[in-house]
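Dropping a structure here in structure tokens format, bear with me for questions.
Complex shown without one protein chain; remaining protein chains in place.
When the chains are written out, they are named A and B in that same order, and each has its own residue count from 1.
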Amino acid sequence: MKMQPHVLTIRKRDATKWLAKLLESRDVIAPALGPCGEVLFSKVDSPEQVLWDFENPLPPPKQFVLPQTDPIVRIQQDNHRTEVAPIYDDRQRVLFNVRPCDARGIAFLTQMHEMEPADASYLRRAEKLTVISLACNTPCRLGFCVCSDSGPFLSAGHDIQLTDLGEKYLAEIGTAKGEGAVSDAAGLFDAATEDEVVRRKELEAEARGHFGEETCHFASAMRRVSTRRVADALWERMSDWCLECGACNFICPTCYCFSVKDRGCNGTWTRCRTWDSCQYAAFTLEASGHNPRAQPGERMRRRFFHKVSAQYYVRDGATGCVGCGRCIKVCLGTTDMPAVVAAIRKGAWHGQ
Amino acid sequence: MLSVPTTCPFCACGCGFFLLARDGDLVGVAPGESHPVSAGKMCARGWNAHEASLWGDRVLQPMVRRDGDLKAESWDLALDYVASRMRSLIAEGKRVGVLGSARATNEENYLAGRLARAGLQTNHVDFCHHSLCRPLMAGVEDVTGESAHAIRLTDIEASDTIVLAEGDLARTHPRAAASVLKALGRGARLIVIGYARTQMARLASCFVQTAPGSEGNAINGLLAAVLGTEEGYDSLRRELKAVSPSDEIRVAAGWIAAAERAVFLIGPSGGRADRLRSDAASLATLAASTGHLGRPGRGLLLLLGRSNVRGACDMGVAPDRLPGYQRIDDGEARQRMQQLWGTPVPPGQGLDAQRMLESVSGLIVVADDPAAVLPMGRRARAALKRMEFLVVLDAFVTPAVKAAHAALPIASLPETEGTFTNMEGRVQRVRAASAPPGEAMDGWKVLAELCARFGAGGGWSSATEVLGEIGEAAPRYSRMVPQVLDDGWGSSLLEEPEWASIALRTSPTEALTSPERPYVLARDGASDWGSDPLVSFSPTLNREYQSERKLFPNGLVEMSADDADALGVRQGWRVKVSSAHGGAVVPIRLRKDLQRGVLLAPYAFRDWFAEVLGEDGAAAVNVERA
Partner (left out) sequence: MDNDAFLPQIARIDAVRDETPDTKTFTLRFREPEDSKAFRFLPGQFVELPVFGYGEAPFCIASSPTRPDTFETTIRRTGSLTDALHVLGPGAEVGIRGPFGNGFDVEGARGKDLLFVAGGIGLPPLRSLIRNVLDERDGFRSVTILYGARTPVDLVYKDELKEWETASGVEFHVTVDNTLPGWTGNVGMVPILFTKTTLRPESTIAYVCGPPIMIKFVVQDLFMRGFREESVISTLERMMQCGIGKCNHCAIGHRYVCRDGPVFNFKQIRELIE
């Protein structure tokens, strides 16, 4: 249901009160200081734990909508009689202070799982999740969110988008869920003034300015990938620089490939969905031993078709990439999204 | 969601990550950007490190074999039973032994060693991976008197010349391969010596493809070319007189000689133990003679196979070594251990893992399945069956557990506290993110109980206390204990050892082959991940291994298409492979990355070649269509 977005503000010092209100009725997951001094998305116990000035955590908040090991069905077999029951995660959650790229990522995952036939277990969890994102006044070093319309500010699709105005946070309410997250604390919010709205637009323009003159390369890469104009030999050469760790899939806010495996023994099993990676050789390995994507170059080609092709763009209404830059950090090799997209455009890798 | 920093349990790169748990159950892993080794990266194994603990067939209760079957027993009764049976065997004058493990923590390994020497009064102590890595360590020791030289993975990234004598680095040590890729991206030169055109070989600036067992020829060649214009090294030059380096080796040697920062990496590839030792020695010689040994950021790295090979060695889990990897015949070292332990420490060298299996009557195995790891393969399984009293401590139901007379459940690595030492010599924390299932206990606790029952000490109340004692037993470990115990990754590098003299070595050059046996058959690789419970019980990781075993129920040998054509055979057809020891008939699988004259027996299929290869990793063979 498309709502008329309405725009509020909250004084910075009242933000902790708002968080305290949210904590009364839901799990709040936010960037917080974790072990080894790293900032991680964690379930917080108190508003003070929520960070407002932080570098985007390396693990995205994907684990909270799509855990790496996700129990979905309970199976019990006694005396030849089998009973099954779905396992639903019905917790009310708020993802607080995620960046626009990660908010887009969650929205993308929800869209994928809504596609017919829909995936009830994911959607039940997503139904109970409200995403409150914090726009990026200062974009991160490695990000390229402008290339896929996933930042540094979102224009649509957000439950609530916060902007740091200095003394206050602007809150753009985009959905009924977003409405629901402020209604209990309505007294803490004021209607935004025209100046404040103008300031938010200025901040967005400044943030976009950080990305400089670089034009985005997805479009030309998309053309080549979609019409099979990328030589097999190029995929083969690039795949020599990939170590098939699957990190790109696991870290990506929009990747969701999985396997379904039953865990347990002796009459009691739990069916789990588990993360999987199209970069693993066994991803397409058939029982007969035949593997249609036996070569790493073929698997890499598949990955980038899914992420960057026009065919998928048309199907999904979006590129499978939010420009968060995480794959650059986690790639064991040197085949992250920007590097491969550049190679696709140029038709060459390392100058060849 | 709980995020617990820990160290990866697979290979010896020693990456770190956060284990994730929710409501007490493991859920997955998350990258740790601040980790000194991995910096947020992991390989496929690391990314799925939690799965085995969840999906594995777990040992849930202590079990004792009665009337032919393993039956559940209480901890006290099971431990007392183990103690009394072992005591009887000792009283009867029979041999007993202890196997630690390269996938067990330092604490578990240290107590296993203490149990053996102080408790059971035996030096029959070893761990199965040792036989695969020991030749490398011995070779380096031959040159400098010390085996613990190790550069860091970041040194590889910063180097300008890399010499890699490998099996398949991208498969065995992906994090190390990542460092090589980084260096290549910065313009470094890579020299690869190996028998297959692997991913690293394809990217190499110079790839010297040798037959298995003949890698030494390439190293000799580099040495000869490097020494060409060097002053001194007369004796080495004499040894290398007959060596005539090819042009490409001369070019590569030039790179090494001119390098500002060169690194030398060698792993336990397929091949013979004696050759591996001399290759490690000659590679160390190459590093030394070009001035790259013993300077910071340059030098040697032994690509140890499993997460805690180095730690097991440092804990003295070896028939001729004490904690600190000190020699058993080092009177001062023995004296110190006797003082620390308050018991005599028997003199003399004990039996290694393979000999132990063949000749002890009682054996305690910690977290390992000898038949899966040792080159002797199924002969190990037969030996375990013959054993009078076999005790296995493990988290997982392995074939060794199934053969045991007593099985004691321990926590798996995501469920326990302890430390590993990686191949860089970095001691790192292993932490628990969930509780072990059933009645399983921390491995160190179970070993502590056994130690107590044998008068070999007791009363440790935490893994930290055991680590403290390790600091006393292994001098190099004492300085790093406080750092390891801090709240973060708990990561601390051991000091490089001091060494004074160099004994330079070259590799032997006799060819393995002969006119009657013109092919070389070698075991490919030094490990079979598919039979390691951390992989075999992971649904994401085990697929390709299970598929391969299913598709080749009658064994397998790999060869090049050219050899197959010459022999008149096609994919899947059978060949007869015969050496001086014996023969085997198996189907072939073609490989594009092999040269003519080289046949490989994947480590997982080595049992089919037990007669052909005997004790060796490589042998000259004749091949004909079956």
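By definition in this document, a residue touches a chain if its C-beta (ideal position, glycine included) is under 8 Å from a C-beta of that chain, and two chains touch if they have at least 3 such contacts.
Computed from a predicted structure; not experimentally measured.
Contacts of the undisplayed chain with visible chains (whole complex): A. From the set A:166, A:212 or A:292, the residue in touch with the chain omitted from the display is A:292, counting the whole complex. Contact with the undisplayed chain is limited, among A:123, A:205, A:233 or A:348, to A:123.
Checked against the full complex, the one of A:13, A:91 or A:228 touching the unshown chain is A:228. Although one chain is hidden here, its contacts on chain A can still be listed: residues 72-73, 75, 77, 80-86, 112-113, 115, 117-121, 123-124, 228, 256-262, 264-265, 269, 271, 273, 276, 278, 283-288, 292-293, 298, 301-302, 305-306, 309, 311-312, 315.
Methods note: only the chains that are shown with their structure count from here on.
Listing the residues of chain A that touch chain B in their complex gives 34-38, 40, 42-43, 58-59, 63-64, 67-69, 240-241, 243-247, 250-251, 259, 261, 263, 265, 274-277, 280-282, 285, 289, 329-334.
Those residues of chain B that touch chain A in the complex are listed here as 1, 3-5, 18, 20, 22, 25-35, 39-44, 46-47, 50-51, 54-55, 57, 170, 174-175, 177-178, 181-182, 185, 199, 202-203, 487-489, 539-540, 543-544, 547, 550-551.
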